[in-house]
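The structure follows.
One chain of protein is taken out of this complex; the other chains stay put.
What follows is chain A.
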Amino acid sequence: MGRGIALAFLYRLLSLLRVQDALSELFSRCGRVQSVDICDKPGTGEKKEKLTSKFFNRKTVTGFQVAYVVFRKPAAVQAAKALSREGPLLISTESHPVKTGISKWIASYAASVVDQEELKAEVDAYMQDYDKKIAEEEAKAAKEEGVPDEEGWVKVTRKGRKPGLPRTEAANLRVLEREKQKKARKELLNFYAWQHRETKREHIAQLRKKFEEDKQRIALMRAQRKFRPY
């Protein structure tokens, strides 16, 4: 079975079905078309996951798209390759017009209006499933609470008689900070002569650094004529 890439870059069009039909009709002059797949970009044809919801997480593809035209016989691909010499192929024809411009925008405005009943039904169904899932999970967690696994470990959760610390980044940082403070409290500052010297040296080095920075900044400003009043 041969596969031909017809590099038909398509714009986002409202009715993909219609474009698929149009494409298969267009290419049928080269040989029997088996199927037409439309994807976002060229690549190995991974099957798109099926959309579960009519309202949520709808990815709208924008800009150019690619279609793969699959022929029954490999010979048709050769014929298709020769097509490009005849000039561009038109998808939108008198008999099969593709909506663009004003008519498309009006249609997509109309499509953006949701059916309340349908939405309500979908939300209700989803939430029922979700509640059920959560209830199951909770029941499972409650059952496993305090029960050691095969290797004898007991999972510490936030629930139960002995709740553990939450395992979040913030909590971790808090603990680390506390440790650091504890350590700092124990340390003696400027106790040894060398410590004293060190701090002094650091202080002067810092002042010098700032002085140098200021000097550079002023030089820069002078170069930019920042001091010229008019």
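As a convention for this text, a contact is a pair of C-beta atoms (placed from the backbone, for glycine too) under 8 Å apart; a residue touches a chain by one contact, two chains touch by 3 or more; residues count from 1.
What we mean here is this: contacts and distances are computed from a predicted model.
Q: When one chain of this assembly is omitted, its UniProt record names it as which of these: "Nucleolar protein 6", "CCT-theta", "Iron-sulfur cluster assembly enzyme ISCU" or "Transport inhibitor response 1-like protein"?
A: This omitted chain is identified in its UniProt record as "Nucleolar protein 6".
Q: From the list A:82, A:123 or A:141, pick the residue that touches the absent chain.
A: Touches the omitted chain: A:123.
Q: One chain is left out of this view; which of A:93, A:172 or A:190 touches it in the full complex?
A: The missing chain is touched by A:172.
Q: Mind pulling the chain A residues that touch the left-out chain?
A: 5, 7, 9, 11-12, 41-42, 55-57, 62-64, 88, 100-103, 105-106, 108-110, 112-116, 119-120, 123-124, 126-127, 130, 134, 166-170, 172, 200, 203-204, 207-208, 210-211, 214-215, 217-218, 221-222, 226-230
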